[in-house]
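Here is the structure we will look at, set down as structure tokens.
Shown here: the complex without one of its protein chains, the others still in place.
Chain nomenclature is as follows: A, B and C, assigned in order of appearance, with residue numbering initiated at 1 for each chain independently.
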Amino acid sequence: MDLFEYQGKELLRKYGVPVPEGRVASTPEEAVAAARKLGGRVVVKAQVLIGGRGKAGGIKVARSPEEAGEVTDQILGMDVRGHTVKRVLVERAGDITDEYYCSFLVDRSERQFLGIMSAEGGVDIEEVAANDPEKITRVHIDPLLGISQFHARELVFGADIDRDARKEAIAILPKLYDAFVSLDASLVEVNPLVLTGEGRVMALDAKVSVDDSAGYRHPIFDELKTVHEVPEQERLAKEKGLTFIKLDGDVGIIGNGAGLVMSTLDVVKAAGGDPANFLDVGGGAGADVLSSALEVITSNSEVNSVLINIFGGITRGDLVAEGIIDALGRLEIKVPIVVRLDGTNAEQGRKMLADAPHEMLVTAATMLEGAEKAVELAGKGGE
Amino acid sequence: MDLFEYQGKELLRKYGVPVPEGRVASTPEEAVAAARKLGGRVVVKAQVLIGGRGKAGGIKVARSPEEAGEVTDQILGMDVRGHTVKRVLVERAGDITDEYYCSFLVDRSERQFLGIMSAEGGVDIEEVAANDPEKITRVHIDPLLGISQFHARELVFGADIDRDARKEAIAILPKLYDAFVSLDASLVEVNPLVLTGEGRVMALDAKVSVDDSAGYRHPIFDELKTVHEVPEQERLAKEKGLTFIKLDGDVGIIGNGAGLVMSTLDVVKAAGGDPANFLDVGGGAGADVLSSALEVITSNSEVNSVLINIFGGITRGDLVAEGIIDALGRLEIKVPIVVRLDGTNAEQGRKMLADAPHEMLVTAATMLEGAEKAVELAGKGGE
Amino acid sequence: MAILIGNDTRLLVQGLTGREGSFHGLRNKKYGTNLVAGVTPGKGGSDVEGVPIFDTVREATTATGANTSMVFVPPPVAADAILESHDAGIEVIIAITEGIPAMDMARTVTHLRRGQRAAALIGPNCPGVISPGKANVGIIPGEVCTEGPVGLVSRSGTLTYQIVYELTQEGIGQSTCVGVGGDPIPGSDFIDVLERFEKDDLTKLVVLVGEIGGDAEERAAAWVKENMRTPVVAYIAGFTAPPGKRMGHAGAIVSGSQGTAAAKKEALEAAGIRVATNPTEVSAIVGELL
Partner (left out) sequence: MAILIGNDTRLLVQGLTGREGSFHGLRNKKYGTNLVAGVTPGKGGSDVEGVPIFDTVREATTATGANTSMVFVPPPVAADAILESHDAGIEVIIAITEGIPAMDMARTVTHLRRGQRAAALIGPNCPGVISPGKANVGIIPGEVCTEGPVGLVSRSGTLTYQIVYELTQEGIGQSTCVGVGGDPIPGSDFIDVLERFEKDDLTKLVVLVGEIGGDAEERAAAWVKENMRTPVVAYIAGFTAPPGKRMGHAGAIVSGSQGTAAAKKEALEAAGIRVATNPTEVSAIVGELL
């Protein structure tokens, strides 16, 4: 789960990382009140889970509480690369002498943690990595040993951080690392980490991603999640235990296992079709799950056919058939459903489907045949 | 530094290890007050840094505050194998269903930590180890990984702890380990760990040894140390940066480096003498340290001769000589001082001594010659 | 021969008394796997359909000579279970459990890989390992597999079954099929498994099944080029997958790869590996090369 800037900063503050004083606001009135409390100049920042808000006009300085209200009014509702702004962070503005980049993340290849630091902060770090790779310092950290002072020194001296900022930066890095580990984060990225006019070092932005699997030991994750908005269809799917992502085509896809579903999308595409979604019923799905999946898929009016591609492992073919039959009886399904069923209890399932004929039900012997049929039928439905 | 039982228990309590409620008392009156506060039956336990207090009569049950005062009066001042009892721990008495043994310590050979558990608690564990080694379960713990639940389970199931005590024991072991590591302890030993009549598991005794080297990050060590009494001569030596242990012979020994001093004791013994002490001036000792060392040694009236055996590395022979000359001038030294000097600046030192003759000053060319002379002179002095 | 598991496997299941653990453990046993023990703390002395249960892995290995463990315990205690097996000397640990926090795995995998005694950890969040006709440890449906010369290693579950099924349909058997799982920090990656296949007498060709994300396929491609004589055929799922959301930019800096299916295909082909465009084509190419 990605966290909003203001959420990430609140957490980092708990681990002793200095962040600017600020308050979140979801109306201009709240922004005015926040700016009044903070006093002086403030920065109003759009809270969205995507980069590029600065270029989109989502960050504005205000010299008075009234102005803070005005710019908040402009920012709220703004679209930043497909994300609608629902909240702003109102922060005390400060003088900035220099900007750096730093992050901690999991390096999957090395199966270690990685600290990254650069004196080139406040800019697109991927560009720095591409154009001036020597300006980026990486230090691996053994997960069992954890961070030592020398790691922090290697990052700070290696990145050639200004002399004035070194001591504080070296002190902050272990706190950031501590937050990274203690929060079960997969990423803690501060860009920029700034040196202020008063000679302080602080995190001016924060991108924190946490590991949902660790939610059981972080009750706060549920709380943070409440402000995360997901599209209605996705939310519904999630409630039913399904992984669903909407796409732009007209062939609805249901499968079990992310790899098989991705492969199904690929063969549908290769057969000349356009998948309408990604939907993984997961392992060991029962009849109710299949039935719900069909409900979610067919609620999309753009869908002209559905391909159900199940290879049973834990998932049982008989239960899959039961779910399909249930959905066909329960819902008013107006598009053809192509079913391809193999693996555990597949024979039994295929027999159940054969025994319950339905005008919209089509069976396929193989995955490729299923894809071809679904694409063909979608084409007809679309005409 | 070894801690008194009551100190160890107070620390363990901070890490969540259940211990009986209790108070320390250094007078019968304090013990009466403590027993009154606790209510009911209490146990009064001599606080000494040595085992065997039970057999020596240093643990007594009292049914009333008055009785607690009486037994405290008996216990205070008692001698337990050379240790005088200055304090007692007054604890609430409870029913005990069973007694176990457990400890965490550094296993030097394996350079790992070791957890030890036995269902045979409350007895001399060394005897159990010798007679019934299969009744002792050992589990190594990687210092970087730390304790996992499985380590606790292996100890508890391995030692075949009663079913009723298992769950709590498994929960307590990680806390004990946490205390062991967080306190920079070299040993945390609980003998016995008990199962009470109410089905609770708690530490009825606690032997905690902490690493003096880690004192800089544990301000509490200084506080704990205030009640540790050391013999006057040792305390004086320590103040001067010397490591001093009194022995029973008449040949005073001064050397640099524990190994060399031990070796010096051995050769003196082999030459037929009896060392009066162990005194290590440490590395890089200056003139003042040498002078103080001579002062400490010669303040022991049983000393009939002194052997100074210095092999200079960081320690400089000229400064050693300067210290000896200073002491000979400053103190009224009535016993012969045999000096053997080699290593860094030894020649210079030997020359300085030759240039400052003193009736009590004797030089030796080798360590063996020094030992022989010192023993011979002590023999004469003793006659 | 086969790799990781086979006729010498003496399996213990951590969590054999649980619903899923007993279902799959007994299913593996039925397949012919030598299931010798189960471990559930506090249930030592009982049994699951004749398979003895022990309180600790150490007791189980001492009593039964178990050398392989399947982990079927819930996520909060799964890392502990893996460490316990390793500590007790188990040689192959196959962790099926899904949803273990990455921090737990980072510590666990580091410990296992740095130890003086290396244990092979497969998973977590994986379908397991099957050496057809010899042993099946995990949830791969044994009936789709058949004995033969093709090794298979995959990050995916059901997609593995699909490809194995296609191979079997074409009469091409498998030496061992290994699902390494899709977690951020797997116990074994493609290279760890390829290394074993390269040394295995039975394996004449290896199928590598990848998917979008990370750079495991790219690294495997480079490794194959440098180290492998056994031919490799690959399949990558996810050409049509929606671009994954990602926040922050550190990830891409690290791997230097965009993690797309196209990038992976390119890397594999650059290493001389043929990449099938769909699961059916995998078996066609394998048939051609064998």
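The rule is simple: contacts are C-beta pairs under 8 Å (C-beta built on N, C-alpha and C of every residue); 3 or more make two chains touch, one makes a residue touch a chain.
None of the values given here were measured: they were computed from a predicted structure.
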| item | value |
| --- | --- |
| Contact with the hidden chain (one of A:R92, A:K135, A:R166 or A:K240) | A:R166 |
| Omitted-chain contact residue, chosen from B:Q7, B:T72, B:S103 or B:S305 | B:S103 |
| Absent-chain contact - pick from B:A33, B:I59 or B:I136 | B:I136 |
| Option touching the unshown chain, where B:S64, B:T196 or B:S209 are the choices | B:S209 |
| Residue, one of B:V61, B:M262, B:L331 or B:A354, that touches the chain absent here | B:M262 |
| Candidate in contact with the missing chain, chosen from B:G16, B:G283 or B:G329 | B:G283 |
| Contact set of chain C toward the excluded chain (per top definition) | 114-116 |
| Residues in chain A touching the chain absent from view | 142, 144-145, 148-151, 153-154, 157-158, 166 |
| Positions on chain B where the hidden chain makes contact | 2, 49-51, 103, 105-109, 111-114, 116, 124-126, 129, 136, 138, 142-144, 181, 184, 186-187, 189, 191, 207, 209, 211, 213-214, 216-217, 245, 247, 255-260, 262-263, 265-270, 275, 278, 283, 311-315, 342-344, 366-368 |
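Going forward, only the chains that are shown with their structure count from here on.
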| item | value |
| --- | --- |
| Touch-based graph of the chains, sorted into line, ring, star, complete or other | complete |
| Furthest chain, CA centroid comparison against chain C | B |
| Geometric centre distance via CA averages, chain C-chain A, whole Å | 27 |
| Chain A and chain B: spacing of chain centres that average the CA atoms, whole Å | 58 |
| Residue numbers of chain C (touch at least two other chains) | 107, 111 |
| Contacts with two or more other chains, residues of chain A listed in rising order | 144 |
